[in-house]
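Every protein chain except one is present and positioned as in the full complex.
Labels for the chains are A and B, by order of writing; each one numbers its residues from 1.
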Amino acid sequence: MRDKPIFSPWLSLAPALTIVILLLGASLLYAIAESVGYISAIGQHEISLSAYRETLNLNSEFWTSLIFSLWISVASTIISAAVALTLAVWLSERSRNSDTFALNWNLAFPHLVWSVAILLFLSQSGLLARWAATLGIIQMPADFPVLVRDRFGIGIILSYLGKEIPFLTITILSVLRSQSIGFDVVAENLGANRWQRVRYVTIPQVLPALLAGSLIVFGFIFSSYEVPALLGVGYPRALPVLALRFFLDPDLRARSEGMVISLIITLIVTVVAVISLKIGERKEKDEG
Amino acid sequence: MKRIVFLFVTFALLLAACAPSAATVIQPAVATDQPATTASTLAAGEFDINNWESVLTSARGQTVNWYIWGGSDTINAFVDNFYGKALKEKYDITLNRVPVADTVDAVNQVLSEKQAGKDPGAVDLIWINGENFFTLKQADLLYKDWAQKIPNAKLVNWDNPAIKLDFGHPVDNQESPWSSAQFQFIYDSARTNADELPHSYADLKTWACEHPGRFTYVDPTGSGGFLGARFIKGALYELSGGAEQWLNFDQSLWDKNSPALGSYLNDLKLCLWRNGETYPKDESELVNLFANNEVDFSMTNDITGAGRWINDGRMPATARAFVFNQYMIGDFNYVAIPLNAPNKAAALVLANLLLEPELQAAQILPENGFGLGYAIDVTRVTDSAALSALQSAATKLGDSATPASDLAKSLVGDSAAEYQTLVEQGWSKFVLQK
Partner (left out) sequence: MKHFVTSKFRYILYLVLVAPLLLFIAYAFSTRWFFPQPFPIEWTMETFQHVFHDSQTIPSLAQGLWIASLVGLLSLILALPAARVLGLRKFRGRQLVWLLFFLPTIIPPLSVGMGLNILFLRVGLAGTIAGVVLAHIIPTLPYTIFTLSSAYARFDENYEFQALALGASPWHIFLNVTLRMMTPSLVVAALFAFLISWSQYLLTLLIGGGQVITLPILLFSAASGGNPSVIATLSLLFIAPPVLVIAVTARQLNQHGNQIREQY
């Protein structure tokens, strides 16, 4: 690495940085302006916190949606992490190239398409229900459990599991493969059984990566729109669905509330990302 | 040193990032004050609405941007195949069909163009009626004084109150009819006996609770909510004992009758599909539930009844349409031209084309996929070939449609547009979230 650069690094960074700062900055600025009622599109220029009051009012739909969103994000994240950990440990012991390809294959299915698949497969008259009826397990579609467009967001969670389990599995697998297998062998030689090896060697190794990955997953799920919009019910709605509904309301004054919710989502996701970064940093330090 | 300079540059960038946004925040206030009609002063390609030849000349080579509800693939195909082709071949006009999930999106487009002072805008023609028409008309954003001046307007019975009034509001020459529709139910004759069908809202509740989970209706607040709202308004008519009184808006009338409506819907809710915790958002979704034996009834506005759906492979061939004895709401739907439409002449030609007798005959045939009824008055058609085409199309609707006499017997008009919002909000608050 040379000490004296030919030209300053900032010149090379300028185009990309400008785009990011300009667009993100402007969108944030507009969001804040409209959240305090400064909506110039309808000539409303006085600043007020009424949208915040309205949103945070104890009777408002915001709280139901917040709880619903937290529920689907936390449940999806925890289940994904647990299944991914099991799968990764299992796969790492009998590694094959085709596994990675199979997991990467999942990349080809965007969340939207994966949700469509869930819809066609798991609805009460979907493919699985048809098979169950053919086998005589159920008589009518109503006998099939409600897995899609249900009050508890089961369809939403299932859809996320399909995407996030492969994601986390690959994350863990890549850690396991980059680590020397030495620890494992040492532990085995010291007489540790299989469970002990997983518990005391493998899990501590992958925990930071798993935790950081899980937080990314949480942030993503908490803030994404397509899946809950497609697989959710009219009430309760996930926070992003509620935010967009307000934003697109023909009555432009409703936009303020949409912006308030969007800012709250951003805030929560940012806090989670900072925690994730801190964990990543600590991990780097540990590895020294 | 160099680093400090570049830090300054970044700072400047940061400032630049804020400055234009701050500047533009103030700008639109100026833009909205601007008169939106600057483009309509005389210019090349100008036409006179009273001289149809000048409209045709001016429209030649234009592209007409038709904002149209895009939720049905068969309707989309009908529009492309029938109007798109005819426009190109007869008038050298290109049709750009812009599908919107909900007509309110097109209304918003026009409203936001107005706010941004954008003229000419993006929208030439909108498939519209009721509340959405009322919104644009009230905001003074529609092209005026044209609907009765296009040549085919003479085929329309403009004296008919159901055409002259759209959801109780005068059309005032600002929209031209395209087709007619009437609310009906659909059942599967292989599953349900015709003599067991309910014939009133009171019957329906009894039927639903004898067959729990086998009935649902379209979410009146969803993107295909007009159908659900129509179902609810029908109930309101029956509970209040008459349809006429709802033609003019009267808040106290609503206040008096809405509790009974709320309790009817909440009683019904207990017996609905999925206990009423979720509702299909449009007709198509209800059709899926019906065809897959999740519920026993579907709903439609089509004059062809179940015909269009059977043809598209979405319903079994045994599906049939039926109506209650009264309070089946029917109406006309229209097209309107925004004031800032960039291609008004082409939009006028298209609006006129929609009323051509041959195309009117084509639109009610189930196999063409549109399924809505006539906007023109068949008795005003003088051309004998066109007349016989119209009459024979009406007889080809088949078993899957409701008999014309049943439709006529139960027909009532829609209520004033203001009730639409009350129905939607009331339902959302007192039925859905309860």
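Just so we're on the same page, a contact is a pair of C-beta atoms (placed from the backbone, for glycine too) under 8 Å apart; a residue touches a chain by one contact, two chains touch by 3 or more.
Predicted model, so just to flag it, every value in this text is computed and none were measured.
Enquirer: Of the chains that are displayed, which are in contact with the missing one across the whole complex?
Expert: For the complete complex, the undisplayed chain touches A, B.
Enquirer: Can you tell me which of A:Ala51, A:Leu176, A:Ile265 or A:Ile279 touches the chain that was removed from the display?
Expert: A:Ile265
Enquirer: With the missing chain put back, one of B:Ser240, B:Asn292 or B:Ser428 would touch it. Which one?
Expert: Final answer for the missing-chain contact: B:Asn292.
Enquirer: Sort through B:Ala101, B:Ala385 or B:Ala408 and give me the one touching the missing partner chain.
Expert: B:Ala101
Enquirer: Provide the residue numbers of subunit A that touch the chain removed from this figure.
Expert: 1-2, 5, 8-9, 11-13, 15-17, 19-21, 23-24, 26-31, 34, 41, 87, 94, 96, 98-117, 119-121, 125, 127, 129-131, 133-134, 141, 166-167, 170-171, 174, 216-217, 219-220, 223-226, 229-230, 240, 243-244, 247, 258-259, 262-263, 265-266, 269-270, 273, 277
Enquirer: Considering the whole complex, not just the chains shown, which residues of subunit B touch the missing one?
Expert: Missing-chain contacts on subunit B: residues 3, 7, 20-21, 24, 27-28, 70-71, 73, 76-77, 80, 84, 97-101, 105-106, 109, 112, 116, 122, 280-282, 284-286, 288, 291-294, 312-314, 316.
As a convention for this text, only the chains that are shown with their structure count from here on.
Enquirer: Which positions of subunit A touch subunit B when the two form their complex?
Expert: 8-11, 14, 17-18, 21-22, 25-26, 29-30, 33, 38, 40-43, 45, 61, 124-125, 140-142, 146, 149-151, 233-235, 248, 250, 252
Enquirer: Using the touch definition up top, name the residues of subunit B that touch subunit A in the complex.
Expert: Spelled out, the residues of subunit B in touch with subunit A are 2-3, 5-7, 9-10, 13-14, 16-18, 20-22, 25-29, 32, 104, 107-108, 111-112, 115-116, 135, 213, 219, 221-222, 273-274, 277-279, 281, 288-289, 292-294, 432-433.
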